[in-house]
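A single protein chain has been removed from this complex, and every other one stays in its place.
As written, the chain order gives the labels A, B and C, with residue 1 at the start of each chain.
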Amino acid sequence: MFFASDNTSGAPPEVMQALLRANEGFARSYGGDDIMARVTTQVRTLFDAPDAQVHLVATGTAANALALAALTDPWGAVFCHRHAHIAEDECGAPEFYTNGAKLVLIDGAHGRITPAALTEALATTGASGVHGVQRGCLSLTNVTEAGTVYTPAEIAALTGIAKSHGLPCHLDGARFANALVATGATPAELTWRAGIDVLSFGGTKNGLLGVEAVVLFDPAKSWELELRRKRGGHLFSKHRYLSAQMEAYLQDGLWMRLAALANAMGQRLAQGIAGLNHAALTHPSQANMIFANWEPGGHARLQAAGAVYYDLRPLPDGRETARMVASWNTTEDHVDRFLAALKS
Amino acid sequence: MFFASDNTSGAPPEVMQALLRANEGFARSYGGDDIMARVTTQVRTLFDAPDAQVHLVATGTAANALALAALTDPWGAVFCHRHAHIAEDECGAPEFYTNGAKLVLIDGAHGRITPAALTEALATTGASGVHGVQRGCLSLTNVTEAGTVYTPAEIAALTGIAKSHGLPCHLDGARFANALVATGATPAELTWRAGIDVLSFGGTKNGLLGVEAVVLFDPAKSWELELRRKRGGHLFSKHRYLSAQMEAYLQDGLWMRLAALANAMGQRLAQGIAGLNHAALTHPSQANMIFANWEPGGHARLQAAGAVYYDLRPLPDGRETARMVASWNTTEDHVDRFLAALKS
Amino acid sequence: MFFASDNTSGAPPEVMQALLRANEGFARSYGGDDIMARVTTQVRTLFDAPDAQVHLVATGTAANALALAALTDPWGAVFCHRHAHIAEDECGAPEFYTNGAKLVLIDGAHGRITPAALTEALATTGASGVHGVQRGCLSLTNVTEAGTVYTPAEIAALTGIAKSHGLPCHLDGARFANALVATGATPAELTWRAGIDVLSFGGTKNGLLGVEAVVLFDPAKSWELELRRKRGGHLFSKHRYLSAQMEAYLQDGLWMRLAALANAMGQRLAQGIAGLNHAALTHPSQANMIFANWEPGGHARLQAAGAVYYDLRPLPDGRETARMVASWNTTEDHVDRFLAALKS
Partner (left out) sequence: MFFASDNTSGAPPEVMQALLRANEGFARSYGGDDIMARVTTQVRTLFDAPDAQVHLVATGTAANALALAALTDPWGAVFCHRHAHIAEDECGAPEFYTNGAKLVLIDGAHGRITPAALTEALATTGASGVHGVQRGCLSLTNVTEAGTVYTPAEIAALTGIAKSHGLPCHLDGARFANALVATGATPAELTWRAGIDVLSFGGTKNGLLGVEAVVLFDPAKSWELELRRKRGGHLFSKHRYLSAQMEAYLQDGLWMRLAALANAMGQRLAQGIAGLNHAALTHPSQANMIFANWEPGGHARLQAAGAVYYDLRPLPDGRETARMVASWNTTEDHVDRFLAALKS
């Protein structure tokens, strides 16, 4: 019953076998390996984006921070949700990599930014000439930090507002595959066709050991990103091991199968919780991340039963709250035992 | 005949098997995995340093830059050799991570800093009060970028000078195991007993997929380093895969066996070159990295024979120059064919 | 009728004469001038703080950014009001000087932070271990950006909360003299006796050409501040001209007389507006900065009459809003003509 995070699960056999294969012989270092050339082709094909540039790194924080640094001047503002990973969970990496840009935090229910809230934020930031920071970029997250998703149309509405101010748009896709499964959209529909310029394309939470791709749909910033990656210490000498993971991930739809498994278990858990009298979902559940609250006592029963998850701050009325994340190797048995423990 | 770099070779079976074992089941993320606890114990034992703190990252640039940032203020000077990796091969990562510290480059034959040169550099930097940068730290490299090594006594002489000015000392040990093999010293003798405060302890060039340890012999800066690692995007969520590599590396002396293999092949190559009439070693060869020069025509013969290595700038007199690096899986056959091609 | 800002007015004769006197002969540069030694004594005496260290700069942004950088790590959070000058009016200078610290914006009526709001901000920032930024420092502003003031007891309540988390406290005193006049407190009462560790002690808005002092009540960070000042380009070679302004400012109570003049005119304006039927004060007016709103048409009448001030965003109900600032050389005639134009 391990629901702490999708980053506590391992990698599927296909990925491990790819690593073993990649280990044979000598290979050119620093991204010059043959596998990487194939990965670039895979990504371009999957996203229907023949000019896209792909840069692999090992952590989501690196992918996000490098992407934002390529899009934002040091005196720029990054518009994002108040609870975005870049705002709360990266120890200021975006500020570090951008050399001091400012994150403008936008409130919004269930982890989502509304067009009205974005419009208001843009009206009050960057309107004081040289005295305030300038408008820099928009950063969205899909799946959001609340487990909800944006549809292509919702993303396009937000990026349209940003672009009316000339701002480029970044998508934190740490759980991008889960968002695709949840929305039924294609990779292109959920990114560049909806106005996204740079994607942090997650692999780690969905079954890799540690690989994320920064995908630049406009290749103009590719060399700058290359330099920032090196300067950040994120260019791997034995790069083939990153390439191999990503190649296996994208081969024959593995990545989408893994996300479908995770989402299915997430939805099973969500529906189970929604069906309990004393428990409720905190946010609408659309993918593999479930936020719930329940009457006091739930934590004690669950922990006694061996469930592992995040217990969050209680509600003002005393109800307990929690975050559970399903991953590709979560089983129905895990879910059902969790529900049984919560119910009893 | 792949002598381009030790980072073009793969990992030995012990490491790959460790990865497969680590892949089983769920594990706590972000360094909370059980394997990491064992790695810390291993390092402390090997270095006879019960208080040492160990932080794993995936690249040598990250290890160096984080270490230097923990030791140096933004207005500090890092004293290092003119051709140090931190000076020439990291695209300014030390400047980025230190928020703008200045590398003071010290000339020295064969990649080594002499006490006299260090003394002179310290006399002319940090002596102008608030107007110039302040003295920050000393950074040495062992094996040096010229393939030579420092003995414990040589390191102690340099760190002693630095410490007389109150400076902490960093060792870039990307090829630390090769230096141990070459000098016959123990890990403690070549580090903290010789005045080193922080070690970049390399694994990647010596057989890992991508793991380096920042070893703090004084644990006082450990939490700061933890924050800098996270903020730099270098804290792995699925950290167990880093831990597993390092555990296997240090288990039963694997790391020293790998380095011994690399050094032996390096020395075989060096002796072979030294025995040729028209070729010579550019730097004394003490480990696995060989610098040589020869009469024009050598490159053409070697490349025709399929040898891969770095050809460097020719000497003023027209002699060709080159760098060859042996790794743990370089074979005698590789070496001998290289020599044959160079000779003929 | 110039109410745009107190920085649009000039300097009183005492200050200009001091500049002329300071111009005689040669003087040691970079803060070694004799006048600066006297200024330090003046400040220590006025603040009853014999160990305080005083560093002069020429702009308030420099004073604030340097002070915050001395108090906050790059991975730290600066807790401040949403509309603080450091948040809205310095183009990210705090982020630049701190190397990327994060400003945590606290809402609060009339420019003031309440103890409850600070407590809540501290509960939600710095509580996630290595993943989020750490708690760095508290920064208050007095006179606030809304023209209100904090009493010594109000400041002490806030700094007490901050210090219970180990945080140092900064006060942006760009209008510190105006706050003293408004509260009747002594300099010590409004700063270190209320828990303030570092003060940005403004002079420019209150009659100097361009001088602010960073006052460190704890001298431990003085050398660091000195280095940061130089590195930021804020150490004047001909420093005597800064010293001379500050000496004249503090001599014989000039600074308090200037602030009393400004506050008196501010209060005259505020009372006049409060007495009008169609106009109202937006924030309680306690010093020399007045925020007001009125029925549509006010802007047109005022501007026709030649009044200069900031017109702000209208209220949702259409009422016009404005900021007026009185300075030491605002006259009763200016105020009365403004009120007449607004009324008619």
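In the analysis below, contacts are C-beta pairs under 8 Å (C-beta built on N, C-alpha and C of every residue); 3 or more make two chains touch, one makes a residue touch a chain.
Keep in mind it's a predicted model, so treat the numbers as computed, not measured.
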Touching the left-out chain: which of B:Asp6, B:Asp33, B:Glu90 or B:Glu154? B:Glu90
With respect to the chain omitted from the figure, which of C:Val43, C:Ala62, C:Val104 or C:Met256 is a touching residue? C:Ala62
Among B:Lys102, B:Lys221 or B:Arg268, choose the residue that contacts the chain missing from this document, as touch is defined above. B:Lys102
By the contact definition given up top, give the residues of subunit B that touch the hidden chain. 74-75, 88-92, 95-96, 98-103, 105, 128, 130-133
Positions on subunit C contacted by the hidden chain, ascending: 2, 4-5, 7-11, 16, 19-20, 22-29, 57-63, 65-66, 90-93, 96-97, 204-205, 209-210, 227, 230-238, 241, 308
In the full complex, subunit A touches the hidden chain through residues 30, 73-75, 99, 130-131, 134, 226-228, 230-231, 235
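Heads up, the rule we're going with is that only the chains that are shown with their structure count from here on.
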Most remote chain, CA-based centroid, reference being subunit B: C
Geometric centre distance via CA averages, subunit B-subunit A, whole Å: 34
Go ahead and note the Å separation of the Cα centroids belonging to subunit A and subunit C. 41
Listed in rising order, subunit B residues that touch 2 or more other chains are 227, 230-231, 235
